[in-house]
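Not every chain of the complex is shown here; the ones you see sit where they belong.
Per-chain numbering from 1; labels A and B assigned in written order.
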Amino acid sequence: MLNKYLNNVRQKRPLVHNITNYVTVNDCANILLACGGAPIMSDDSEEVEEITGICGGLNINIGTLNKRTIPAMILAGKKSNELGHPVVLDPVGAGASSLRTSTAYKLMEEVQFDVIRGNISEIKTLADGTGTTKGVDADMADSVTGENIKSVVNFAKAFAAKIKSIVAITGAIDIVADADKAYCIYNGHPMMSSVTGTGCQLSALVAAYVVANPDNKLEAVAAAVCAMGVCGEIAYDRLSEFDGNASYGKYIIDAIYHLDGETLDTKAKYKVM
Amino acid sequence: MLNKYLNNVRQKRPLVHNITNYVTVNDCANILLACGGAPIMSDDSEEVEEITGICGGLNINIGTLNKRTIPAMILAGKKSNELGHPVVLDPVGAGASSLRTSTAYKLMEEVQFDVIRGNISEIKTLADGTGTTKGVDADMADSVTGENIKSVVNFAKAFAAKIKSIVAITGAIDIVADADKAYCIYNGHPMMSSVTGTGCQLSALVAAYVVANPDNKLEAVAAAVCAMGVCGEIAYDRLSEFDGNASYGKYIIDAIYHLDGETLDTKAKYKVM
């Protein structure tokens, strides 16, 4: 039952430091407020260590990556590690450019992440760079389906073991895995991919859930991923005939604002593998 | 009666130059359009003096502060001072990092602000740095309540006198003070704190009101603060059962768009001290 992880977020109101892109940053701030947490956005090397020090956790997102903020990401990540604060990585676009791929590798070398959340293609890029893909079934395509789910779960567990981190691969089916255990999550709606930044928002949400549930991080990530998917469904049901992707995006955050533990437990669809 | 300050904004359509953070900037632009003004966002040292020259006033906000834009803030502020344009400071996060605190001090040294708007903790940080807090009652906590309001008002007046600026301390109760007179404002709704950037938006709104009312700046700031609070109430009344903080944020701007002087006067709740 996932309700307690949600309730811990509402009770502890985790403050999350975000170093993130300028495209979806407003929605990341609002989803953190919606879930019961609070956001601080700060990306200058001169202040990120102090800022991360007053927060409970850190969310690093490499969308609209630029060379000015890479050192800030590393400084903040190392400081969070030192303080024992959870750190989440969203490797937006890893694989799409050398800068993003090499920065993701560099971040993984310098910082111990508690959770890495991306789509299958981004996560495979990270795994390639760390030599984990050897032995991955050749049938592991660029989306997770009923047919290849076992091989993706095995891949996710192996990668999680290698990097000592929780790995969340999100898509039509979401996989949340550590070395030993994986949640396969079947919530969400295809229209979520028509809203910019639902992935970025989920990473911010994951950070809040992990900060509030330090002793059950895997379950906390699974709960956050279920919460996002459930709210994608609730928001979809609310659409009027004129509502499109812009309103839908706001309704997803609205649904996170109202989500309670009972609804989460009723609507969450997952199995453990 | 505050209606004339609102009406002046609608008639004069003040153009406001904003050097602000990338989290809430879109909402700042839209609230300026909603109130009848217009926004320009520009933060490069090479152009800020020219841009501020074609505007009526300047709004400096230190959220997502970075070293690149600090010189631009100072250049634009000095130029606005030279031209006699009103300048507003929103010291987001002053006290949360040395960079923010020292930048806020530096800005106050280099630029004469017409209005400084922040929460009680930010304003206290600024006052500490300028040596104003001596004599502030020890009971002045980090929120303004019915019980400590007198001491906060005295603090705000003293700080305003010291820095020759209007001081707006916003929270559950808002204080808008110059050296001699303070408005204590009781509008707003607690849910406003669940929307990212309502403070940033208010600072932009304050800038528009002050530009449009150069001979009644204190009243103009009070009117802007009342307007924001009243619109927080109107937007709250409009919420459907599914609307959360994301929709609420849009509804507040919508309410500013429709607000007229009569509604402002009917709903504004304040006393002068």
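Please note the rule applied: contacts are C-beta pairs under 8 Å (C-beta built on N, C-alpha and C of every residue); 3 or more make two chains touch, one makes a residue touch a chain.
Every value quoted in this text rests on a predicted model; they were computed, and no experiment measured them.
Asker: Total copies in the complex, given 2 are shown here: how many?
Answerer: Spelled out: 2 chains shown, and the full complex contains 3 copies.
As a convention for this text, only the chains that are shown with their structure count from here on.
Asker: Centroid from C-alpha atoms only, then distance chain A to chain B, rounded to Å. What do you get?
Answerer: That pair's centroid distance is 34 Å.
Asker: For chain B, which residues are in contact with chain A within the complex?
Answerer: Spelled out, the residues of chain B in touch with chain A are 21-24, 26-27, 63-68, 93, 96-100, 194-197, 242-247, 249-250.
Asker: Quick one: which bits of chain A touch chain B in the complex? Just the residue numbers, please.
Answerer: The contact residues of chain A facing chain B are 22, 25-27, 29-30, 33-34, 39-44, 46-47, 50-51, 54, 68, 234, 238, 249-258.
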